[in-house]
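For this depiction, one protein chain was excluded, whereas all remaining protein chains were kept in their positions.
Letters are used for the chains, namely A and B, taken in the order the chains are written, and counting of residues starts over at 1 for each.
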Amino acid sequence: MTAPVLGPGLAAGPLAAGSLSSQGHSFLSPTGVEIVFVLVGLAVLGAAVLSVTTRQLVHAALWLVVALGGLAVEFLLLTAEFIAWVQVLIYIGSVVVLVLFGLMLTRAPIGRSPDADSRNRPVALGTAAAAAATLVTLVVDAFRTTWVDLDAGTGSARATGSSLFRHWVLPFEALSVLLLAALVGAIVLSRRDGDRTPPRPPRPRPGRAVSAARRTPAAPVAPTATPAAPGTSANPATNPATPPQER
Amino acid sequence: MHLAYPAVLAVLLFSVGVYGVLARRNAVLVLMSVELMLNAVNLNLVAFDVWLRDTLHAGQALTLFTITVAAAEIGLGLAVVLMVFRNRGTADVDRLRDLAENAEPADGADDALPAGHPGPSRAADQEKGRAAA
Partner (left out) sequence: MTVTLAALVPALPALGAAAGLAAGRRAPGFVRPLAVLPVAASAVLALLVALDLGTGRTLDAATRLTPTGGPAIDLAIHLDGLATAIAVLVGTVATCVQVYSTAYLRDDPRYPSYAALVSLFTAAMMLVVYSGDLIVLLVGWEVMGICSYFLIGHHWETADARSASLKAFLVTKLGDVPFLFGLFALGADAGTFRISGVLDAAAHGHLGHPTLVALLLLAGVAGKSAQFPLHTWLPDAMAGPTPVSALIHAATMVAAGIYLVARLLPVFLLSAAALVVLAVLAAVTMVGSGLCALAQDDLKRVLAYSTVGQLGYMAGALASGDRDAAVFHLLGHGFFKALLFLAAGVVIHAAHTNSLTAMSRMPGLRRRVPDASWTMGIGLVALVGLPPLTGFFTKESVLTAAEHAATGEALTRGLGPADAVPAAAGWIVLVAGAVTALLTGAYATRLWLLAFHAPAARPVVSALAPDDAAGGRAAEPHAMRWPLWVLAVPTLAFGVAGLRTDWLPSLLDGGSLRPSSDTAVLGTGLAAAGVLVAYTAWRAASRQVARAQADAANTALERAAAEHAVRPAGTQAAPEETPADLAADLPPARPAGAPPTHEAIDAAIAAAEAVALTPDPARTLLGPLLTPATRGFGLDRLYAAVFAAPTAAAARLARFLDREVVEGYVQGSGLGARLLGAAVRRAQNGNAQAYLGALLAGAVVLAVAVAVGT
């Protein structure tokens, strides 16, 4: 377990330029980078722990921002600048914003909510602790004598861009299609109920059982039965089989 | 830098994410914990890429892809959560018990249809559940 395993999917080029020997490096004399890394790492961890344990739901999102930001700093320390800025832009910029919007739209309570944690806490704690212990042991044991050469420049925008558009074009394009699909899917999913199912189901009066026969055979999240939404243009490209429905 | 630092940090972040996924009640918070896990993976990828320094820059490219996919995923995930909230009136994963053996109907929303009503298949399952009980 002392020799690290180079995965089969890695570069066919020259082998790792990382050093496997410990000449000149010693664990007991950390460099400055390491110290900063550890400190920021502690901050990240702390923010993450707070994010998953706090009872105030919005605070959890905000702590997530801190954690993600800390991670961006870590990326910088690891000489991957482009990744760091992408992290900030995408994750902090849009993902967390989306999360906050999600919290808002699902009427998350402001202030403490007593039932923020489910009853699975002990199991979750156990599993997480076990996973952590296992993986830490594994990792430390595997990379006991592995040092990383931190030379600036390999994570620059130029280097990343050229590698991306030279070697990773196809996945890049596929990913754009994926993004498009996600976009369309999100739009479709978030339409209102009444636009989808003709006839429009009446509001249930209190006490009256709703019969199953009224519902169409479609499951509530089935995106296939989609009549034209009022006011929005139909997407014949995505729903060619559905005849135009009456209002 | 010793490789253990980023690797261990990634592991711990991942574990925190696991805890969060399993322990949080609100669906959005679960998604947030998933983001934590993805970020841990990203950190791992970057650290190993920097260590290996291969010509393909595979680690960093994959990190970009992971970020992209995560973004797409959270978008769709939140759309699903919103739909669930609209139909069931709650975003608590604890209350979404349709997978249960005798699926009890979830609490009804003040809006929309009463919960527990996906269609005849669910009703048939309920019949079966009642008959077997």
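As a working rule, contacts are C-beta pairs under 8 Å (C-beta built on N, C-alpha and C of every residue); 3 or more make two chains touch, one makes a residue touch a chain.
Just so it is clear, the structure is predicted and the values come from calculations on it, not from any experiment.
Remark: the omitted chain is touched by one listed residue; of A:51, A:87 or A:120 this is A:120. For the chain left out of this panel, the touching residue among A:130, A:157, A:174 or A:187 is A:130. Summarising the interface, chain A meets the missing chain with residues 118, 120, 123-124, 126-127, 130-131, 134, 138. Interface residues of chain B facing the missing partner chain: 18, 21-23, 30, 93-94, 96-101, 103.
Convention: only the chains that are shown with their structure count from here on.
Spacing of chain A relative to chain B, judged by their CA centroids, is 9 angstrom. The touching residues of chain A, when paired with chain B in their complex, are 6, 9-11, 13-14, 16-18, 25, 27, 30-31, 33-34, 37-38, 41, 44-45, 48-49, 51-52, 57, 60-61, 64, 67-68, 71, 74-75, 78-80, 82-83, 86-87, 90-91, 94-95, 98-99, 101-103, 105-108, 115-121, 123-125, 127-129, 131-132, 135-136, 139-140, 143-144, 146-150, 154-155, 159-160, 163-164, 167-168, 171, 175, 178-179, 182-183, 185-186, 189-190, 192-193, 201, 204, 210, 212-213, 215-221.
Interface of chain B with chain A (complex): residues 1-9, 11-29, 31-33, 35-36, 39, 42-43, 46-47, 49-58, 60-61, 63-65, 67-76, 78-83, 85-87, 91-94, 112-114, 117-120, 122-123.
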